[in-house]
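Below, a portion of the complex is reproduced, with chain positions unchanged.
Order of writing sets the chain letters: A and B. Residues in each chain are counted from 1.
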Amino acid sequence: MGPDFQYVWQHEQLGTGHAVRMAQEALAGRQGDLLVLYGDTPLIPADTLTALVALRRETGAAAAVLTTRLDDPTGYGRIIRSEAGAFTGIVEHKDANPAERAIGEVNTGVYCFAINQLVPALARISPRNAQGEYYLTDVFSLMTYDGAQIATLETGDALALMGPNDRVGLAGVEHCLKKAINEIWMLQGVTIVDPAQTYIGPLVSIGNDTVIWPGTILLGATKVGSDCVIGPHTRIIDSVVEDGCEVQFSQVLAAHLGPENKVGPFANIRPGTSTASQVKIGDFVELKNVQIAAGSKVPHLTYLGDALVGRKVNIGAGTITCNYDGITKHRTIIEDEVFIGSNANLVAPLVIGSGATVGAGSTITKEVPAHALAIARSRQENLTGWVAPRERDGK
Amino acid sequence: MGPDFQYVWQHEQLGTGHAVRMAQEALAGRQGDLLVLYGDTPLIPADTLTALVALRRETGAAAAVLTTRLDDPTGYGRIIRSEAGAFTGIVEHKDANPAERAIGEVNTGVYCFAINQLVPALARISPRNAQGEYYLTDVFSLMTYDGAQIATLETGDALALMGPNDRVGLAGVEHCLKKAINEIWMLQGVTIVDPAQTYIGPLVSIGNDTVIWPGTILLGATKVGSDCVIGPHTRIIDSVVEDGCEVQFSQVLAAHLGPENKVGPFANIRPGTSTASQVKIGDFVELKNVQIAAGSKVPHLTYLGDALVGRKVNIGAGTITCNYDGITKHRTIIEDEVFIGSNANLVAPLVIGSGATVGAGSTITKEVPAHALAIARSRQENLTGWVAPRERDGK
């Protein structure tokens, strides 16, 4: 929850009452409300907590207890009420008599306390019980014994209060959160072709009329613009994808894609990459720490690393920036309107001037002046007397 | 629904009765049945509509109304019946008294009318109601008042009548359609490993004993043959895939794959591509507007664009057709039984004659005669006194 909160550590585990007691020093001299809830129930809605606090304040009760009803309440503490319906206490399942076990209303373990009423009650609880633990629920009998009122709020959404106890439960909770997040985005104008196969992290934002195809995973501080088409089978983490982009069968990590980019299928965009508008990153392309200006194309089978690419550049298939000499990485600068032929090697550090052309199959090791044609290849020879091994062996 | 239908536009939205009135001119002089249904309920089965029309005809009723029963009918128009059970009218939820609100049978909004009885009734409805709208349901009271009979057909499949009102609903409807389409293909002999993760468009056809792995999306006018293995993680749109093909982790757009092709993993087959039988398109291969004859192989890391490839050709890894000079695309012709070495550049326009060989690493700029060996590369030199930067720096 970040550094804006104060954290208190319960080193020994001596019960729920003991856990809250750990906060006693931090609470000293404070007034107002203390919300007590579990750390492992991620599905509980903020609205429910807000309502519980509001109930405590409005009623002036010493505490407000969140309750729910279960078809099978076995194992849960039951809510005991007077004939008039007033809360009188909580009885743990193992201490409950048959009549009490028949009660379906159970304690969820979520409470809002008036701090000034909790602190003295907390000081009085003791571990004299079967478990030898300090039960937080003991404060309710102490409070009601002293004539204080305890309010209760019953929620119908028992599922939201479940905490996963193993990885099956964890997957179940993640499924619920995934569904809820996807519904939020659909209601805000995002088309999700199959919400069951779309994974959107809690910090992600997505613009209107973006369409998300199945197998898409959006995580971290990712921001996808409007009118994009994302997926299928795409993962984007900690990246910005501006309006009108298409990203399919690809991975994008810690990158920034400008408007109307087309990415993939099968592109791998790595950290430090940023593109301007209308850039095309095609199939089997890896970009690592590359900045590309507007209108440039890297259509296929290319590795660009540690490079700066100007406007309206065309990178031929098979182009490789040789950015690594075995020790350090060097930078390649490709200026505006350059045309790189296929299977070219650009040995960094290197500058290719604006409007220059690199011939297909060339290994470029030194600067290319603007508008020059750089070429480094052998003349083609056609040997007509030659017999190929596959012919010779009669295959 | 295409150009074979006549369309009528309701420019102002003055109610359902007004909507049907818009068709009055188109209906002039016509006899027979008029089926009225919503445009946003895609799940309604054709069988249900056929049964409704048949009921209208067989009973000679002025209209047949499709009804259903809901556990919670709140918001829906209720079907009012006489003690004998005859339909007497529809009462909207907000106009219904408590006894009427207790009725569970509701109007679905789907009707079959005898045109000659609908037209005069439609002329008599008025917008004198709370909403100021022309209600189509008003025609039923007019008809029954005039002594006409109204037939009803109750369907148990209330879900099929739901129309999505937002993108969550849209995803729900698509899920139902996906499930139904997948079941049709499974019952016709297609193995779908996980129907929840398989997306088959309504115009797609698939042959017997084809196996579809998860993450597969088949859309448009795609036709997949028998005994194919498609997916995982594959998208095929507007393409033909003939019998016995394997296509995995790949995308195929507007292409035609001949019998027993093997495609992928990670191939991108783009429009205008067609292959004959037993062609292999391996990993990291892009084909764009390429025709490939039987038995040829493009196994890896290749871009072929605007090319014609003969029979039993072998294309080495890293081969690139340099089809683009910065202005126009040119064509490469590779005749039968050619062998292209690795990392070759084929600078189009270019013809490589049958049986020719291109040496690895060659940039081929002019025609290669049949059976010739074309080579364009420098002799290897081994410099033994040289110390690599990574060695020099003691790394």
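In this text, a contact is a pair of C-beta atoms (placed from the backbone, for glycine too) under 8 Å apart; a residue touches a chain by one contact, two chains touch by 3 or more.
What you see is a predicted model, and the numbers here were worked out from it, not measured in a lab.
Number of identical chains making up the complete complex in this structure, 2 of which are shown: 3.
The rule is simple: only the chains that are shown with their structure count from here on.
Touching chain B in their complex are the following residues of chain A: 183, 186-187, 189-197, 213-215, 232-233, 248-249, 265-266, 282-284, 300-301, 314, 316-318, 325-327, 339, 341-343, 357, 359-361, 377-384, 386, 388, 390-391.
Note for the complex: chain B touches chain A at residues 166-168, 170-171, 174-175, 178, 196-197, 199, 215, 217, 233, 235, 251, 266, 268, 284, 286, 301-303, 318, 320, 322, 324, 326, 339, 343, 345, 347, 355, 357, 361-366, 368-369, 371-378, 388-390, 393, 395.
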